[in-house]
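Right, chain A next:
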Amino acid sequence: MNITLLILLPLLTAIVILLMQNATQVKWVSMMGATLQFVLAFVLLFSFYKERQLGNTSQMLFELKYNWFPSWNISFHFGVDGISVAMIMLTAFVVIAGVLVSWNVTKMTKEFYFLLILLSMGAYGFFISLDLFILFFFLEIAVIPKYLLIGIWGSGKKEYSANKLALMLMGGSALVLVGLLGVYFSASIHSFDLITLSLLHIPIQTQLICFPLLFVGFGVFTALFPFHTWVPDGHSSAPTAGSMFLAGISMKLGGYGCLRVATYIMPEGAKEYASIIILLSVIAILYGAFATMMQKDLKYINAYSSVSHCGFVILGIGMLTKTSIIGSVMQMVSHGLMTALFFAVIGMIYERTHTRQVSEMGGLLKRMPFISTVLFIVGLCSLGLPGLSGFIAEMTIFMGSWQHPDTFRRVATILACLSIVVTAVYILRAVTKISMGPLKDEFKNLTDATWNEKLAALILIAGILAIGVAPFWFNDLVSPGAEIIMQKISPITIGIK
Partner candidate 1 sequence: MQPGLYHILFISTVLFFIGVFGFFTRRNLVTMLMSIELILNSVNLNFITFNKYVWPNKLDGLFFTIFVIAIAAAEAAVAIAIIINLYRTHQSIDVENAEEMKF
Partner candidate 2 sequence: MPNVTYIALIPLLPLAAFLILGIFGRKYFKNTSGIIATALLLISTLLAVYTAYGYFFEYGKVDGIYQKLIPLKYTWLQFSEGVSIDMGIIIDPISVMMLVVVTFISLMVHIYSLGYMKGDDRFPTYYAFLGLFTFSMLGLIISSNIFQIYIFWELVGVSSFLLIGYYYDKPSAVAACKKAFIVTRFADVGFLIGILILSFYSNTLDFNKLIERLTTPESNELKNAVAASFLGISALTWGLVLVFIGGAGKSAMFPLHIWLPDAMEGPTPVSALIHAATMVVAGVFLVARLFPVFSISSPNALSLVGYVGAISALIAAVIACTQTDIKRVLAYSTMSQIGYMMFALGVSKYGGEDGLGYTASMFHLFTHAIFKALLFLGAGAVIHYIHSNEMKDMGGLRKYLPITHITFLIACLAISGVPPFAGFFSKEEILLAAYQNNKTIYWVALITSGLTSFYMFRLYFSIFWGRTRPSSFKRDCDEVKGEGGFVMMLPLVLLAFGAATAGFIPFGHFISSDRITLENKFHLMFSISPVALGLTGIIIAMWMYKKENNKPEKFAAMSSGLYKAAYHKFYIDEIYIFITQKIIFNLIARPTAWFDKNIVDGMINATGEGTKEISEKIKTFQSGKIQQYAICFLVGLISLALLFIYVWK
């Protein structure tokens, strides 16, 4: 199949949205667009499988290359491997759910959906790019819609949060840019092409400079400690769909970049800085978890827990074993689905109770069984219950991390393991406080989820279960991609059995 469809379809949807007259039309057009994306993602998944079954073992499938700026050696080079397919699936899931939960947006509906769809285009473009310039282009495209989504449709100190988010993410992408330029000029052939670069040997001095630039730059997107502070503010101010996109898709851009760009083309740099990465990620995991314990606002709780969960992504990459890398991809997808669902639920609750303070809620299970059940499921997923995706991802990361025999990584893994207790503590505190206990008087007349909310939640839960109950297909999907990354790393990695 032609994977540029993944970019063209959202683009087309966005344009059509602009031409629509009223909010209802806009909603249905976006819904249709999102559904088509969803279908397209599945088509991609199945044709990917088919192609692989037919014995196509090339690294990237459905490759396409159009020259763009020939004088800079820039081209539209697209292609997907299992990792990208997984991320695309994630995006499709989150987009359709995001469109569904925003059904009640009344303020500037057209612009809202336009930005949502634009954001999805950025994400798809990012995930299928094999040219670093294009990748960077799409990375940045996805920043400003977030700023506007938060700033216009947000709540609380939205302007502050929007600014902080935009500036920190731009800061991250500035570092990425410098790193990319360093890589571009390091080799004898000046190229942004990922495949070309991965075949070249980038001088170790360049790697030592560019790897941290790229890793930290992408790391900002994925809430690398200590550059995570945009996460709580940004998520908490964003409108529901905005938070979903932010946590579900946008934070994954960073993780994907860390893996696909930084680690893949500069394995020696990755090795050199591995211990620092691990240190930072373990700090993020524990620190995020402990900070979450003290939060009172639901969105802050989820935002800080995202910091903690995204720490696992970084940890998996930092450990540099095949299993841990697979785990980190799984964690990206799993966290994407889970946190999107969590924000969706928070949005639903907020719409009804008009508060996000955990202490002000109680006993909602009685009035809103569906929403509360979803809240339970997502909470359990977050704390790593088997059968749901979070467990699979975390365990894979732990198993991968444990393959190193050295004490430092052992201790890091054990600390990371301990965080799941802390996670259990804060998740249960919040979830039980909200849905259990005596029902408060002011909540006597609340209603349960509407059709669109139910559909959104069910779609995301389906994704979570698909990975959680049957992880083997996902493992098979991602594993060849991780294998290729590892092939670059393993010749220089000593001491891993």
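Note that in this section a contact is a pair of C-beta atoms (placed from the backbone, for glycine too) under 8 Å apart; a residue touches a chain by one contact, two chains touch by 3 or more; residues count from 1.
Keep in mind how these were chosen: all candidates are chains of the complex that A comes from, given by their letters.
Predicted model only: the values in this text are computed from it and were never measured.
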Candidate from 1 or 2 that touches chain A, complex-wide: 2
Complex contact set, residues of chain A against candidate 2: 164, 167-168, 225-226, 228-229, 233, 287, 290-291, 293-295, 321-323, 363, 365-366, 369, 380, 383-387, 391-392, 395-396, 398-400, 402-403, 405, 413-414, 417-418, 420-421, 424-425, 428-429, 432, 435-439, 470-472, 475, 479
